[in-house]
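Starting off with a structure, shown below.
Excluded from the complex is one protein chain; the other protein chains are retained at their positions.
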Amino acid sequence: MSASKGRVLLAYSGGLDTSCILAWLIEQGYEVYAFMADVGQEEDFAAAEKKALKVGAKKFFLQDLKREFITELIYPAVQANCIYEVGALAWHDFAPNLLIARGMIEVADREGCDYVSHGCTGKGNDQVRFELSFYGLKPDIKVVAPWRLPEFYNRFPGRNALLDYAAQKNIPVVQTAAKPWSTDENLFHISYEAGILEDPNTTPPADMWKLTTAPEEAPETPERITIEFTAGLPTKVTVGNKTHTDAVDIFLTLNALGRKHGIGRIDIVENRFIGVKSRGCYESPGATILRAAHIDLEGLTLDRNVRALRDQFVTVSLSRMLYNGHFFTPEREFIVSAIPASQRTVNGLVRLKLYKGNVVIEGRESSEGLYDERQSSMDEMGGFEPTDTTGFIQIESIRIKKWAQANIRRGQAGVTAKDVYGTRA
Amino acid sequence: MSASKGRVLLAYSGGLDTSCILAWLIEQGYEVYAFMADVGQEEDFAAAEKKALKVGAKKFFLQDLKREFITELIYPAVQANCIYEVGALAWHDFAPNLLIARGMIEVADREGCDYVSHGCTGKGNDQVRFELSFYGLKPDIKVVAPWRLPEFYNRFPGRNALLDYAAQKNIPVVQTAAKPWSTDENLFHISYEAGILEDPNTTPPADMWKLTTAPEEAPETPERITIEFTAGLPTKVTVGNKTHTDAVDIFLTLNALGRKHGIGRIDIVENRFIGVKSRGCYESPGATILRAAHIDLEGLTLDRNVRALRDQFVTVSLSRMLYNGHFFTPEREFIVSAIPASQRTVNGLVRLKLYKGNVVIEGRESSEGLYDERQSSMDEMGGFEPTDTTGFIQIESIRIKKWAQANIRRGQAGVTAKDVYGTRA
Amino acid sequence: MSASKGRVLLAYSGGLDTSCILAWLIEQGYEVYAFMADVGQEEDFAAAEKKALKVGAKKFFLQDLKREFITELIYPAVQANCIYEVGALAWHDFAPNLLIARGMIEVADREGCDYVSHGCTGKGNDQVRFELSFYGLKPDIKVVAPWRLPEFYNRFPGRNALLDYAAQKNIPVVQTAAKPWSTDENLFHISYEAGILEDPNTTPPADMWKLTTAPEEAPETPERITIEFTAGLPTKVTVGNKTHTDAVDIFLTLNALGRKHGIGRIDIVENRFIGVKSRGCYESPGATILRAAHIDLEGLTLDRNVRALRDQFVTVSLSRMLYNGHFFTPEREFIVSAIPASQRTVNGLVRLKLYKGNVVIEGRESSEGLYDERQSSMDEMGGFEPTDTTGFIQIESIRIKKWAQANIRRGQAGVTAKDVYGTRA
Partner (left out) sequence: MSASKGRVLLAYSGGLDTSCILAWLIEQGYEVYAFMADVGQEEDFAAAEKKALKVGAKKFFLQDLKREFITELIYPAVQANCIYEVGALAWHDFAPNLLIARGMIEVADREGCDYVSHGCTGKGNDQVRFELSFYGLKPDIKVVAPWRLPEFYNRFPGRNALLDYAAQKNIPVVQTAAKPWSTDENLFHISYEAGILEDPNTTPPADMWKLTTAPEEAPETPERITIEFTAGLPTKVTVGNKTHTDAVDIFLTLNALGRKHGIGRIDIVENRFIGVKSRGCYESPGATILRAAHIDLEGLTLDRNVRALRDQFVTVSLSRMLYNGHFFTPEREFIVSAIPASQRTVNGLVRLKLYKGNVVIEGRESSEGLYDERQSSMDEMGGFEPTDTTGFIQIESIRIKKWAQANIRRGQAGVTAKDVYGTRA
């Protein structure tokens, strides 16, 4: 069969799904090039290349995107304290797909591919992140998403159908004991979902967690480190007498420390972009440490009002954009343009203690000078007269007194009407 | 000396400062009534009463505000996931003064007091919270704030001047070894600030922490508990085979558990209402557990869009109001009116593991039905066609494609212009 | 032909499109019931009923939704000062479909219809509003949207194909001179779009505007009216010596006044929900007057902080929900629950002058008492000491001085570095 349909660049993972997709695309009449990105996952890339070519890919491309991932996606998110569903206690489902998509469009442009393809399911976030990024970079690119094509998903209703097809197409299948959940790994985190995790009340088994030591098994002795920030970016990590200053080295070092000390596990029910609730477990060791340190330093070095505005706007909106894949968009360009001015003063260091799942801030230091011991001291005067505060309170209460007077006239004085202030419906 | 200036109700703590203020107010010609509130601090109230009357108070009032504190301040804050400086990792400086102020205005009204007074310094948040609450309840009340009156603060420039005055007035002084920091305790938390803590890079000494066991010293064996919520309010806590259902009992039980397992310490540089940065350490054991559980349950039971709006709207603004003392205000009334509709579906239970500083969510359950295993499952179809997502992505990308086309026309296509997306200034 | 496919309730307009859809649905094997809503459009409902039955509808239902439209959609929007794309100068594309959908679901439930259907195109907002409302009320209802079905839209590629079909099906067609734009009318407004208006630089011809007199043709003599509000709702309109107190009467009276005086025209390029930019012209005479009056009265009667919070959250989010059709949703329920607390004090009257397109506020009055002439007067003291403001400014500047000192240390003092403050990229 000739490749009459044109050339497609497939986001290839080396696994069963995308290998079957590769074979199926060829069967459908496409010429297939395979694309892999190294975003820090545990993977034998050479074996994957060999497999892709064996299955029938005409070419294979591997891009190392670890540095881009750290400097273009993760560090800006650290600067803005991003966290999806801001109330949450940790980030979940942080996506490198945006940059993988960019790498694919680069290759597709250069290699004359008419199509790009991926193996994401029709229910998740990754498909959206991939495709919105494709379109934001190359609006006329065509996308083949087999798991959303009836001719594909009806043919392969389950894992066994894929295994049969693999056997038929001579696709090598690694015989691992199937785990009752699925995982996705990159250097930011690993995620676990599906299978037994679909019951939100099932506690994940202890042997599920792959990256981090359980807090119970982590070292008995705390470890102390220092992280230095320049304009909100981590520029130096000191562990014992070793220092790390390269952007990638810093992140991987924090990852190793977090793994060792059982830091960064989370088990959560989140809301996917398409509006479906989904239960996932995540381990993000380095990111958890970095986030705590950055937030702490901002306490010392960032003006209160800048922080409040940034928290309510940049943090919230950039987090949502990263999660939903609205990255190559005008709104991302807009929001990100406000980050540098918010981080100009975020310079200094934070000292941390890592211990059995805990990231404990032990101190911080900066020469920015927004903090003034003398001024905050309860023991000395320092910069302003106590009488000034009297005026401040008087002015602050003008509006409130007017409201209270009106309440009293109306017989709704606060003091006698406690229930007014309750929150019971 | 006759009480020619009128009657003043003093917020009395039993300590050196307010005892001296009590004596000084009498000296100034006021008749003084003393008011104490039990908000869960460790205190010998009988001794304090005796002392107040000995120093010269004409009457002494004690109000037990623990239940009000929990049900009117803490639980609404839990429902709204309040946290001051939203980026922060824990609440700090949570204030019962608002309710103490209400108790004082009740007494002042009933007992015919012309003035209210307190012993807060002129630099902190507590003075503002007290006074804005006084004015919001009784706009014509008069406030005597000695630490902002030059005739007082010039006369008592330091602790020794107070001690001298106490000796002269026969005010009993408890001879405790002075600690190099000051503390403030209530059932929500204890705070530490000032003294050696004024250097933000000084690690608090291990023996400072009063409420919680250090994680290092906490039990080696994790403890598992269940918290049940009804409309976002904790209504049942199960520990082993014991259950707690009373609002106060629930909170105190969680406090005891948190203390035992080293949960809820934080060391932070915060921004006071008056715009001064200040370093404080806090222990809030029960509140930390409760917050984690409530946030988790909302993941399962709260609609995504309601949550996003509530996070950005109610959480941020109510947190600020509670911190700044804008409680008896129209804006508080407004914001709080939106809480019940946000919590209607927050019903269910959360299972937690407590271990050496960690609050680990192990599962959650609800009959609300917003979560649907079948729908989120990657293994089956469940409710919508994969092809629908294709349409969704097509429509979502209309706007983005237009922007990308314009970029390309302009020669600013995203793919070749990586730096456009960087955040380096 | 038997109605083998089941019973469908069609939103019928009486025009060519929905008449052809009616016939086509029958042809496809459905039994069709027709539904019309009176939302204030100019229409001969009796003729429409006759036509529907003639084309083949088995039953015809007419609901008068004018009161619901005014009290459930328009007045809450007035209370919240809603305006889509908040920067805009007037509301555009305000939708009664939400309530029409509710009426249809009522009938569908009662009459055992398996399907609902409408004649909206696949590019506009109305289809989304209809269907999200259907699903929010009856999640298992099935929708037939012919303009999104290839078998329909391919068969009827243009108006002529519809006319041919009408002729073939004996559907009576009113021979009006076709206008080079399309319109949609209800009592809130009329909209004009498509045709010659698709060029955003084409000025609409003078004879397009149907509802309002051109300002140039409007009376030379201004007319003065008074609008009274209770809790933010208009409860009395006085024109000369006539008063109107019924909710519907009030709105229709304001509509008549606005039409007469050339008030409420707008020509705008807006962003549809699906992300497409679209040019539309609108006339909303009564709503324009009411909005101006309500906003003015809030100036007098609403606390500043409540107003600011309401503007930023309720106004913005409710406007978007109304526009996008997110009405029967949890987030609408949530946001709307905050309106009453925001309008408790919005009581009083506003005096207005209407003149050639202008709505001029001439005065307002309220007994709420948040405004205090004595306090705002520059001529007398009134309630607080000027010295208080000194303290207020001192405290407000603490944070700013710290920042300025840091700038100076860094050599970035504001005064010498004007460009720092510019906005040129």
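Each chain gets a letter, A, B and C, in the order it is written, and its residues are counted from 1.
Definition applied: contacts are C-beta pairs under 8 Å (C-beta built on N, C-alpha and C of every residue); 3 or more make two chains touch, one makes a residue touch a chain.
The structure presented is a predicted model; accordingly, all values stated were derived computationally and were not measured.
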| item | value |
| --- | --- |
| Interface partners of the hidden chain - shown chains only, full complex considered | A, B, C |
| Residue, one of C:Gly14, C:Gly40, C:Gly286 or C:Gly357, that touches the chain absent here | C:Gly357 |
| Touch with the omitted chain, as defined above, among C:Gly158, C:Gly240 or C:Gly411 | C:Gly158 |
| Which residue of B:Leu62, B:Ala231 or B:Ile395 touches the chain not shown here | B:Ile395 |
| Residue of C:Gly112, C:Pro172 or C:Pro340 touching the missing chain in the full complex | C:Pro340 |
| Residue numbers in subunit B that touch the chain omitted from display | 303-305, 345, 368-370, 372, 375, 383-385, 387-392, 394-396, 398-399, 402-403, 405-406, 409 |
| Contacts of subunit A with the absent chain, listed as residue ranges | 271, 274-276, 303, 305-306, 309-310, 313, 317, 326, 329-331, 333-338, 340-342, 345, 395-396, 398-399 |
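In this section, only the chains that are shown with their structure count from here on.
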| item | value |
| --- | --- |
| Equivalent interface positions on subunit A and subunit B, same or different at half | same |
| Cα superposition of subunit A on its sequence copy subunit C - rotation in ° rounded to nearest 5 | 180 |
| Subunit A-subunit B separation of Cα centroids, rounded to whole Å | 29 |
| Touching two or more other chains - residues of subunit A | 304, 370, 372, 375, 385, 387-390, 392, 396, 402-403, 405 |
